[in-house]
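Just one protein chain is left out here, and the rest sit where they should.
After this line comes chain A, so read on.
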């Protein structure tokens, strides 16, 4: 079941890569090469921690559910959890019709 889910995520239009990292920063699963994976894992882990602490500082009852970083080239999406991080890098489609 999990395999299918992950494969489906990877198969979506525009998805460049998927990484699963655990709390220690070890990439459990990745579709990118190892050096890129290590870079993303390290940097995004820190950023997610910072984002989470920011949210909780403002309201201790609140918590971070999702983190999206839109850059010129693509969008990095991070779904955090206590133990693991699911990171997906997607290139949003430009050929979209406006609503």
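Operating definition for what follows: a contact is a pair of C-beta atoms (placed from the backbone, for glycine too) under 8 Å apart; a residue touches a chain by one contact, two chains touch by 3 or more; residues count from 1.
One rule holds for everything that comes next: contacts and distances are computed from a predicted model.
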- Going by UniProt, what is the name of the one chain that was not included in the view, given "Mitochondrial import inner membrane translocase subunit TIM22-4-like", "Alkylglycerone-phosphate synthase", "Dynein, axonemal, intermediate chain 2b" or "Exosome complex component RRP45"? "Dynein, axonemal, intermediate chain 2b"
- Query: So that we can see where the missing chain sits, which residues of chain A does it touch?
  - Reply: 1-2, 5-6, 8-9, 12-15, 20, 22-29, 34, 38-39, 41-43, 65-66, 68, 70, 75, 77, 79, 81, 83-84, 86, 88, 90, 92-94, 96, 98-99
